[in-house]
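The complex is shown incomplete by one protein chain, all other protein chains being positioned as in the whole.
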Amino acid sequence: MAIELLKGNEAIAEAAVRAGVDAYFGYPITPQTELLEYMAKRMPELGRVFLQAESELGAINMVYGAACAGKRAMTSSSSPGVSLMQEGLSYIAAAEVPVVLVDVMRGGPGLGNIAPSQSDYFQMVKSAGHGDFKPIVLAPASVQEAVDIMDLAFDLADKYRTIVTVLLDGTIGQMMEPAELPPMKPRRTAAPGWALTGAADRSKNMILPFRLQVDDLEAYNLQLQQKLALIAHSEVRYHEQMVDDAELIVVGFGTAGRIAQTAVRLARRQGIKAGLFRPITLWPFPERRLSQLADDARGFLVVEMNAGQMVEDVRLAVGGQAPVKFLGRMGGSLPMPDDILAAIVKLDQASTRAQPDAPCTIEGPSMPLKHFVSVN
Amino acid sequence: MTIESYSEAIVADRPKALSKTQSHYCPGCLHGLAHRLIAEVLDELAIRGTTLMVAPVGCAVFASNYFECDSVVAPHGRAPAVATGLKRVSPDKIVFAYQGDGDLASIGTAEIIHAAARGESITVIFINNAVYGMTGGQMAPTSLVGMKTTSSPFGRDVKTMGSPLKMSELIAGIDGATFVSRRSMHNPAEIRKAKKAIRRAFEVQINHQGFSLVELLSNCPTNWQMTPLESLRWIETRMVPVFPLGDLKNAAANNGLKGV
Partner (left out) sequence: MQYDVVFSGFGGQGVLYAGQLLAYAAMDHGLHVTWMPSYGPEMRGGTANCTVIVSDEDIGSPLVTHPTNVIALNNPSVDKYEPLVAQGGLLIYNASLTSRTLTRPDIRGIPIHASEAAAELGNLRLLNMIMMGALLQLADAIVPIEVVEIALERHMATRHAELLALNRSALRRGMALANFAGAVA
């Protein structure tokens, strides 16, 4: 497959198609609408299902229905639309059917604006709906990574019968970058045993998002938590750059993470031993690796396009071993490399630990396009 | 007739589509009867093994236990959307949603209206008993004017609470709806007509003729605080005048929409 110049939202849609999505249901909302429009054209071409729902409530419940039939189903939306979907997400989590959701975040609260934002980290990572559940949350930082993540998203959703959210902001959605699409995967033909396919030759399948008896619901929740624990153990992914000798670790996800990369390089040119840590899975959060890094680092700087959300998880992981500072922009403003550099310099000067003189070289691997670092 | 030539014939039996279990419904509740009518139709049309049910939130949340077909429980009001998702990816299956009045006529109005507008190839059975049953007898959008419920203790006042919503009339006015019928279950004659309507609704789906809905006037002796017999009389004398019975729409087909 050739490298092409692709727009984020469209690349995500085509990557979903190639990952074998059977049905897409959605509702227009900026800045993800290109994804819906792409699917409106592409899915019928391939004889697959596209439907513009009456609302995000409708869309997520159509996805729920299609997923119950054992098909690969997805939807996409942006922050206010995702708020409407949260009821359905909770039912889907309880029903344990595999679903992929793409959330192209925009500024909030309320109608907010359509500018890029990361202010729904809490919404997706901490509280995707009522009840004790967590979706797997994947945060791409480039068009290529978004493409690669779509295939992974469907596989993880199927593997764990869970919701996988691809969480990005309008920057990645609207940006064009060279990327390579994977070949078209054959669609799954055999439905999984739990799917609703008609009880002609077997006992009936029931997909029930409730357990009215107290003991039953607790037992069910324990089972769900076991599954989540397995995911937390097995599916952590992150990207790191120049951390081997880093004294200061800059942490950011998605767009903020890639902007921080520029700042980290600038800092290295000034002789500051900075490194970049970019979580790809926001849940499960790469807390163990961050904790390891905290053994040696003398400071952390968390950069986000929000008021400080992921920083709470970084602080938990660092566990007081080193100071954790925060730099955030809101309302659609991006933290720019200069701003981040200034914060790195400030953190560097505030540090009390004596350090030997550092050579001014830039080291570390360049951002891999197709590979994730993963730990167990 | 001699003894030798006498042979037994089963004239009434449990439909195969109905599960062999005791229901949780209150004594005198017509949910059980509605279930039986649907199950008989599934048997007669030989579609039990290809039918997928979407059960609602409300008293019928346990409907999965009572039908011998695959099923899923939808969020409150969203059954038509869940049914849409199922049907679009399983066009060879028969998909029906079972909804109450709070579900269909209040929280789920958008979903039912748009499923009908799309001419979605699904069948909806709409149980209208003018009250929220499972939560304990609150006012429903279909509660009658003056009707006392736990949330309209002085009676439904049109000035502040509006009038009963006639969903079937509303849906019959939508181009995408092929068959819309309102029937009752308060006496044997009406029960027979109700079954006929249910059968016609499923036939519409089998023949890819579009969206079909049957509203069944039903009761709630517990929350109405009546005996079962009183509740049947109440349907006949109070509900039927407000919700007239009959086929509100019986078109040959709509746009002939099929799933992909």
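In order of appearance the chains are A and B, and numbering begins at 1 in each one.
Simple rule for what comes next: a contact is a pair of C-beta atoms (placed from the backbone, for glycine too) under 8 Å apart; a residue touches a chain by one contact, two chains touch by 3 or more.
What you see is a predicted model; the values in this text were computed from it and never measured.
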Neighbouring displayed chains - absent chain, whole complex: A
Of A:Ile3, A:Leu111 or A:Ala200, the one touching the omitted chain in the full complex: A:Ile3
Touch with the omitted chain, as defined above, among A:Val49, A:Ala73, A:Ile136 or A:Met175: A:Met175
Options A:Leu35, A:Val63, A:Ala195 or A:Ile259, residue touching the unrepresented chain: A:Ile259
Contact footprint on chain A, counting only the chain that is left out: 3, 5, 30-31, 113-115, 170-171, 174-178, 255, 258-265, 334, 336-338, 366-367
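Methods note: only the chains that are shown with their structure count from here on.
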Chain A residues touching chain B - in the complex, by the definition given at the top: 22-23, 25, 44, 47-49, 51, 53-55, 57-59, 61-69, 71, 73, 87-88, 91, 95, 196-201, 204-210
Residue numbers on chain B that touch chain A, as the complex places them: 48-52, 54, 61, 64-65, 67-75, 78, 81-90, 93, 110-111, 113-114, 118, 259-260
